[in-house]
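As structure tokens, the structure follows; a few thoughts come after it.
A single protein chain has been omitted; all remaining protein chains appear in their positions.
All chains are identified by letter, namely A and B, in their written order; residue positions are counted from 1 within each chain.
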Amino acid sequence: MAEVTYLEALRQGIWEEMERDDEVFVLGEDVGKYGGAFKVTEGFQGHFGEERVIDTPISEAAIVGAAAGAAHMGMRPVVEMQFMDFIACAYDILTNYVATARYRAGLSTPIVVRGPSGGYVRGGPFHSQNPEAGFLHTPGLKLVCPATVRDAKGLIKAAIRDDDPVIYFEHKYLYRRIKEDLPQDEEIVTPLGKARVANEGADLTIVTWSAMVWKALEAAERIEQEDGATVEVLDLRTLLPMDDEAIVTSVRKTNKVLIAHEDTRTGGVAGEITARINEKAFEWLDGPIMRVTAHDTPVPYAPTLEDYVLPQTDDVLKSARWLLAY
Amino acid sequence: MARVEVVMPQMGESIAEGTVSRWLKSVGDEVKRDEPILEISTDKVDAEIPSPAEGILAEIRVPEGETVEVQTVIAVLETDKAAPVSAASPPSPPAAEAPPAPPEPAAAPEPVAAAVAPAPPQPAAPKSDGAVQTAEERLRQRSTPLVRKIAAEHHVDIGQVPGTGHAGRVTKKDILAFIESGAPAAAAGPARPAATHPVASAGEIVHPTVGAWEGDRVEPMSKIRKLTADHMIMSRRTSAHVTSFYEIDFTTIAAIRQAKKQEFQDRGAKLTYMAFIVKAVADNLQKHPVVNASVSGDTIIYRKSINIGMAVALDWGLIVPVIRNADELSMLGIAKSIADMADRARSKRLNPDEVQKGTFTITNPGVFGSYIGTPIINQPQVGILGVGAIEKRPKILTLDDGQDVIAIRTMSMFSLSYDHRIVDGADGDRFMADLKRDLESFPEGAL
Partner (left out) sequence: MWYCLALTRSLEERLVNLYRQGKVIGGLYRSLGQEGESVASAYALQRGDVLSPLIRNLGSMLVMGAQPVEILRQYMAKAQSPTAGREMNLHFNDFDLGYLGQVSPLGDMIPVMAGICLSFKSRGESRVGLVYIGDGGASTGTFHEGVNFAAVLRLPLVVIVEHNGYAYSTPTSCQTATDRLADKAKAYGIPGVTVDGNDVLAVYEITKEAVDRARAGGGTTLIEVVTYRRKGHAEHDDQRYQPREEIAEWAETNDPIDRYTDRLLQQSWVSRDELDAVQERVGRELDQATAECEDDSLPEGDTARSHVYASPPECERLWFRGLDG
């Protein structure tokens, strides 16, 4: 066992897949010699060579498009977006081309587009976004949002092996802040589409993912200690495909649901989850489904403003308590 | 100085509100403990409310004619007689009649929670006196999908469950604890077909609307009418009704009755056919416990007591006083009870507990001459006996020598409506066959 960070787990996952399968290669801005803006691919170019760790121009559309083409030919590209905010620059090629390729033309496009998303780092409007909702509405894409060190590794490996295009939203706040003992002799592959019960509870379910899982766990712990109630924290892990069964199972158990995500509220993923619960578990609800999300603004720069706009642990705690008392 | 509150009592677990009919004392009057201070009227009973303490009536908060929820403080007593009665102000003149109940909510889903959510810390809004129901009121009565589902499964009236959630909402925990405590069966108000499920019925039963024609008279249902309407529909929806018919030969009983009439009258009781029927039914309920039972969720409650409800038709509706532990009473006791209950039902002097906890009901359409009827079960019981007209009819009898003759006999038709969820046809028929046998060969010595 070795204690590794979320970032190191991710690095190991990609590394192992590149060792396992020669078709796996990495491309993106500053990923080669520099090892990536956050050092996810540090040491890769030296080990795997410039052919498999490719520094590209600042051309997100071209990077994703080229990855798609290589994938059609049987390669398995892992694309890095320096910040997930810039995935918007490749929105056309991802939604119009990549997502539809199998349906339209029977083309397999096994690419992974990964990169850091999320705020709480004083990154301002262009280095703090959580753009997952922008892709949730596009059939053909899979969306992965790891919250733990183990999942950072297990899910990236599963994503690379998956035959469909996967957008892999890492959280930059977690990169170096969370650590976990990972067995180094065991292969960790976490299947896509399966949620994880991060904390078992009986009185309320918090459905969440990515960095918000930790805020939910903190809130759950405090409620357990101070209120005597237990909160189930369901880490969705992947948003597409969404693990409806896990959500419904938990709702049937606790009958109250709080959905917590870092992205803005309107049109956010919580709305979709709410609708699914209504469709599949309405009769089990003992309270309204409530959301804790960011306010509907861009992510501002000033710490006071960012803290205001983004959902905090205290917000999760208070909302959970409100629902528990409902 | 000490002040004691007088509250609107809960006259029966399922009763949600009561009306102040008359104040017997005025502000400033001295009252003794247990001295009646006002009269109230609920759905089924009128009652005098005795003072909870000795003192001076300091404050009257609810004027005559006004209807309030149970547990509402209606008056305040000052137990220290020396204290000035300053807060006293006479109530406003009585309203002509109790304000109409708010219209029942439609079954269509409404964003109740959403309306409540944005302002969670606010206390519940005061109950509006008009037709508009606030989100809090809806929340209190309708709760959530899960609680409604549990309530329906267990025949629980949500309005009777103490709520600990927002705006007094009944939470999952509240209703489960309530069921766990065994309260729902009692709260369902056994012996009272019409008035025992006010809130549950209100929340769930919507009567279709019908257009009125020119010249028609349209008036709102009285409370008792509305409750009866709801309860009847609820019962039809809840139980799998089956009705069996048995012809009973009362010739033997008629003879006994004739012989003993005077004796009973001398002892202060009127010996009616109904007394015989109650006696025989009580005996047979003991032998057939499945007919003296209730269905609760996936369980069956076999009642220990045999409490027989007697439907009494009144000018203003239907009431079912209950003869408690009828199996323990003598014929004289039964006869006296029947007369007493019917009498007091007509004069609205029944105590609340005299219309509760019935386990089986007898209704007697025959008094009006009906040959027989098909009664609707009084929830949450599982059986109701209908008694048709008792009169002389021709009957074919086979004599000992095998010869058939037509004889003049005192006959009646009985019907038993039972809940096929737990009472099978064979169960119902065995009960009726035994009842028939016991009535037809009623031992004179039993008197």
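FYI, a contact is a pair of C-beta atoms (placed from the backbone, for glycine too) under 8 Å apart; a residue touches a chain by one contact, two chains touch by 3 or more.
Please read all numbers here as calculations on a predicted model, not as lab measurements.
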> For the chain left off this view, which of A:Met1, A:Ile58, A:Ala202 or A:Ala275 is in contact with it?
Replying inline: A:Ile58
>> Can you tell me which of A:Arg122, A:Lys194 or A:Lys253 touches the chain that was removed from the display?
In response: A:Arg122
> Quick one: which of A:Met75, A:Ala229, A:Val248 or A:Leu305 touches the chain that's been left out?
Replying inline: A:Leu305
>> I need the residue numbers on chain A that touch the omitted chain, in ascending order.
In response: 29-30, 33-34, 37, 55-62, 82-83, 85-86, 88-89, 122-127, 265, 290, 292-293, 295-298, 300-309, 311, 315, 318-319, 321-322
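Here is the rule we go by: only the chains that are shown with their structure count from here on.
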> What is the distance in Å between the mean C-alpha positions of chain A and chain B?
Replying inline: 59
> In their shared complex, at which residues does chain B touch chain A?
Replying inline: 113-114, 116-117, 120, 143-147, 149, 165-166, 169, 171-172
> In their shared complex, at which residues does chain A touch chain B?
Replying inline: 255, 282-288, 290, 322, 325-326
